[in-house]
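Quick one: this structure, given as structure tokens, is what I'll be asking you about.
Only a single protein chain was left out; the remaining protein chains are all shown in position.
Take a look at chain A:
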Amino acid sequence: MTSAPSKLYADDVSLLVVSLDTNPFFWSTFSFPFSEFISHVLAFFNSILLLSQLNQIVVIATGCNSCSYIYDSSSDSNHSSEAVGMPALYSNLLQKLEEFVAKDEQLGKAQTPGAIASSLLSGSLSMALCYIQRIFRSGPLHPQPRILCLQGSPDGPEQYVAVMNAIFSAQRSTVPIDSCFIGSNNSAFLQQASYITGGIYYRPPQLDGLFQYLSMVFATDLHSRAFLRLPKSVGVDFRASCFCHKQTIDMGYVCSVCLSIFCEHHQKCSTCGSVFGQSQSAANL
């Protein structure tokens, strides 16, 4: 059916849901300043919106204690008059970001200083997927959604289960999760996410040219990706965390009913409640 509305929605319209890492503990100790990072990212958003009139961007800020939507390009309340040296949409975003950071600080008053707290990746992924589901249900004509995680802080193994659940639901809705990881070591969660959902995981070696990396690797819509040779992942760390202690493990026990992972022998599975029998070797001895 080639009716007029369908002509507007071509194959390459994309909805990009960005999960922006605003972990203050990470950014305060990182070599690349947050202000430069934000400027690269804002320019990247602008270029995405320039690619097609129907492209949409939604930005979710990922803090230590909460996550929140800070920008939606399709909403009408994008007019701010305090623009000095930058377009209106940027200032709106930054305004919301400031408010979010203040709120996050309020929530995290009881945090003890120590190792870098991890940002709530699972929370922002879930929020992204909810938004995408709403878009799916809005009608037959919708852009093709994908998720981009701009992450720097390390993984929190305690979020393993939630992150894996989010990844599997993304896989089921065929939403690719791309990850641009800025931190020092590779993030196992994001590698797995991109591997399972068919997205791209890339760790830019040179952060000065972050905008260049973003626009070369992550800007193309899903339809056009078939024609591009994007960087392949060099290795996926498939290690899981155990469900009892939330530590990363290489070898462990797996419940045969619900596939939950444990690092030591248990009598009963804590997820599904099935009772484990005695192992064969123990019986023979």
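We adopt the following convention: a residue touches a chain if its C-beta (ideal position, glycine included) is under 8 Å from a C-beta of that chain, and two chains touch if they have at least 3 such contacts; residues count from 1.
By definition in this document, contacts and distances are computed from a predicted model.
For the chain that is left out, the UniProt protein name among "Integrator complex subunit 14", "Vacuolar protein-sorting-associated protein 36", "CIB1 protein" or "BSD domain-containing protein" is "BSD domain-containing protein".
Note that of A:Ile38, A:Leu54 or A:Ala219, the residue touching the chain absent from this view is A:Ile38. Interface note: of A:Arg172, A:His223, A:His245 or A:His265, the residue touching the hidden chain in the full complex is A:Arg172. On the side of chain A, touch with the chain left out of the figure occurs at residues 1, 22, 24-29, 33-35, 38-40, 42-43, 84-86, 90-91, 94, 97-98, 101-102, 104-105, 108-109, 111, 113-116, 140, 154, 171-174, 184-185, 195, 198, 204-206, 208-213, 216-217, 229, 231-237.
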